[in-house]
Structure formats: C-alpha cells, structure tokens
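Here the complex is missing a single protein chain, while all its other protein chains stay put.
The block that comes next holds chain A.
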Amino acid sequence: MTADHIVRFENVQKSYDGESLVVKNLNLNVERGEFLTMLGPSGSGKTTCLMMLAGFEPATHGEIFLNEQPINNVPPHKRGIGMVFQNYALFPHMTVAENLAFPLEVRKLPKADVEAKVKRALEMVQLPEFGGRRPAQLSGGQQQRVAVARALVFEPDLVLMDEPLGALDKNLREEMQYEIKHIHDNLGVSVVYVTHDQSEALTMSNRVAVFDDGVIQQLAAPDVLYEEPVNAFVAYFIGENNRLLGTVREVTGDYCMVELDGGGGVVKALAINIGGVGSRTTLSLRPERVVLSPAEGAVPNVLTGTVKELIYLGDHIRTRMTVSGNDEFIVKVPNAHGHASLKAGDTVQLGWVAEDSRALDAPQDGGPA
C-alpha cells in the first residue's frame, strides 16, 4: 500500500520546442495535506511543472496522477484544482463577491449556498466588508487575499500557487506568508507553491523541492535543506554560503581531507557528494558557523583570514575576508557582548568544526561558480 499521495508525477518530461527539455524526467509525490514548495531560479522548470499539474500545458512524456487518477487527458476545468496566479487574475468586471461566487455558480450551487460560502470565504481572509468592491479598489494585499479566498471557496483538495506574493512589498509579503500558512494549517488543504524566494519557501513549506535545469536537486524539509544540502547548487541557492574549492586528498568513513586551492592548507570536512581521492570538490560552509580566533585545539580546521570589509547590520556584523585566496569569504560576527572588534586590513585566525563543512560536487562548466 503506497502512502496517500494527492499528486504523483511519473517520469514527466516537457519540451516546448522539441529540441531541449524544460523538465527532465520528473518524479515527485505530493502528500495529502502537505505544503510543498517548488523553489528555483527562473527557467528552472518549476512553473512549467505547476502549469502541467493545472492542465494548461500538456506533458510531453510521462503521466501525472491526481488522487491516483491519471489526469493527462482531463481538461483544467474538470480537475477541480484551485489556483492563485502571480498577478491574482481577479476579474476586473466583477465585484469581489462576484469573483468569489464565480466558481460556485459554475458548479450550479443553489444561490443561498453560494452566498453563505462567499461570506465565509471573505471572513476567512478578513475582508468581510469588501464584497461589494471592485478588485481595482483594493490594495495589493487585499487583492491577494481575495485571490486566495477565490481559489479556496469551492473547497478543492489541492491549491496551486504561482508566485502569489511576488508583487507585494517586503512587509506585506511576510505578513501574507504567515496568513497563507495559517489558512493551510486550518483547512488541511494540500498546497503546491511555486516561488524563487528561498525565505518564502523556508517559512511556509513542509517540504521544498529545489529545481534547477529541469531537475529536482533536492527534496527535503526546510531545515534539512539548509543544514544538509546534498550538492553545491542547493547549498548556494538556500541561504548564504561560503564556498572553498579544493581537491580530495583522503577519505576516511564519513570524513575526508581536502586540500584547498589558494594555499589554505588541508582541512577536514564531511564527505557528502564527492568522487574518489584526487577529485575536485566544493566545500560549503555557512557564515554563521565560522568561529573567529578559536581557542587552541577547539576546532580541527584553522585558517588565517584578512578582513576586507565590515558591514554593520544591527544584529550582526557582516565581515568579508580573504581566506585561502577566496576574497568573498563571509563571516557573520554576532553583535553580542564582548564580540571581536575588527578593522579592515586586520589579519585574524578563524576556524570551524568538520561537521559544519560539507564537501560537495565541484562546479561544472556553466554551473554556479
């Protein structure tokens, strides 16, 4: 017995021009009640996947299942999937209430039911007084709420959201993230969410699928994604990340010894995604895990860095250094009591524990450098 999958992509491929694949052999399950985010840079194939799921783009190859039923030949209006669009797509010639009533009227619900459901949906997004207004009379955030309410008003099992917060300013975007998350928690509806904003993905999702080049690079919960990226792209794309290139010299169990380019010496790191001895690798290291002036013997890896630039950010001081020939090496110095006070030009000892540095695949040509 398989798990309760509301959506299943099976070997799905998509090509627009018959020459290149936008989505390459996608296999993905969405569990019932899950909030799954497809995250990736533009052109990574995430929106195409969403459009195939909604039915607006046919899959070139493979099959998509909704509630274990193949839906490749089901037109969009018969799929019963709610959808929130990038620019809301509220109908300008209808009032807010008429917009919300549209999916219900199409389903030929009795008038009284329609009114009750529209009212409830407006209350859910905290806009009970706005039924009579036109979308153009609402602010961006209000339009966004109406769009969410409209996608949910006919009680679909699955709602797709295509970068719905892209047009909002930062504060409103964060507020809406929590609101959408709460709605998801309360209704138990499954959500497939597309975004290129990693903080949005980390905030809202149960699981995140990181897309690049038409392939899912990693599918995991937000904390796993951040702390245990399986390849250089994910490490680069999620959060801030220091990359040090090097060559594998020795592999022992879960660990390996890497000789850094630029004369930094040999450091010990977790062996995650490397070839054999002698292969190239990228060491990935989060800036907040770097220790400045470590005590003697406290960390296995100690290097020397030269401070290039200090940026005061309130809660921490972002310090850019040259370490082992890499002058984009970032260290976050917390603005805590008694923190190290540095000046540009200072030379300082820094180090990290082996578990915080992950040896990943080396950059390919054309990959993130």
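Just so it is clear, a contact is a pair of C-beta atoms (placed from the backbone, for glycine too) under 8 Å apart; a residue touches a chain by one contact, two chains touch by 3 or more; residues count from 1.
Please note the rule applied: contacts and distances are computed from a predicted model.
One chain of this complex is left out of the view, and of "Putative tricarboxylic transport membrane protein", "Quinoprotein relay system zinc metallohydrolase 1", "ABC transporter permease" or "Heme exporter protein B", the protein name its UniProt record gives is "ABC transporter permease". The chain not shown here is touched by just one of A:P92, A:G276 or A:G297, and that residue is A:P92. For the chain missing from the display, the contacting residue among A:C49, A:I64 or A:M83 is A:M83, taking the whole complex into account.
Counting over the whole complex, chain A has residues 54-56, 75-83, 85-87, 89, 91-93, 102-103, 106-107, 150-151, 154, 160 touching the chain that is not drawn.
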